[in-house]
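Input: a single structure, listed below in C-alpha cells.
Every protein chain of the complex appears in place save one, which is left out.
Take a look at chain A:
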Amino acid sequence: MRFMLLFSRQGKLRLQKWYLATADRDKKKMVRELMQVVLARKPKMCSFLEWRDLKVVYKRYASLYFCCAIEGQDNELITLELIHRYVELLDKYFGSVCELDIIFNFEKAYFILDEFVMGGEIQDTSKKSVLKAIEQADLLQEVRDLP
C-alpha cells in the first residue's frame, strides 16, 4: 500500500497515512485530487478505480470514506478485507465507532492503524492480537500526561 486516507462526505480529511516519502505539497495535491475523484463516484459503481499509476480501493462506512492506494501487483479484493479489518478494530476499540470518535481521537486511530499495518503491509492477521497490544500500550500511558 502506498497510502491510506479517511475522509468525510464533505471532503474533510480525518486521517492520512503515507507509506512512501512524499513532499508535503504533493501530498496535499494528491489528497485533494483523489478526494474529488472518489466523492464523484456514484453508489452503484465498483470499489476500484485507476488513478495516476496506482489502483485505488475505497469503501464507504456510514459517513466516512476509507481509501487505499495500492500498487499494480496488489490484490484489490484482499485490500477491501484489509479496510474492513481496520474498521472492525476501530469498532471493537471504541465500541460502535462513528466518525466523531475518529475526529476526537484521531491519535488513537493512528495508534491502532500503526499496530495493524506497517510500511504498507499487515503486521498481524489476528484481531485479538492487535487489540491486546493496543490495550497494553494504553496501560503504559501516564494518565496525568494524556493530551
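As a convention for this text, a contact is a pair of C-beta atoms (placed from the backbone, for glycine too) under 8 Å apart; a residue touches a chain by one contact, two chains touch by 3 or more; residues count from 1.
Everything below uses one rule, namely that contacts and distances are computed from a predicted model.
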Would you kindly match the missing chain to its UniProt protein name, picking from "Presenilin", "Regulator of G-protein signaling 11 isoform X4", "AP-1 complex subunit gamma-1" or "Serine/threonine-protein phosphatase 2A 55 kDa regulatory subunit B"?
"AP-1 complex subunit gamma-1"
Considering the whole complex rather than only what is displayed, give the residues of chain A touching the chain that is not shown.
13-16, 19, 21-24, 28, 44-50, 73, 75-78, 80-82, 85, 103-104, 106-107, 110-111, 114-115, 118-119, 121-129, 133, 136-137, 140-142, 145-147
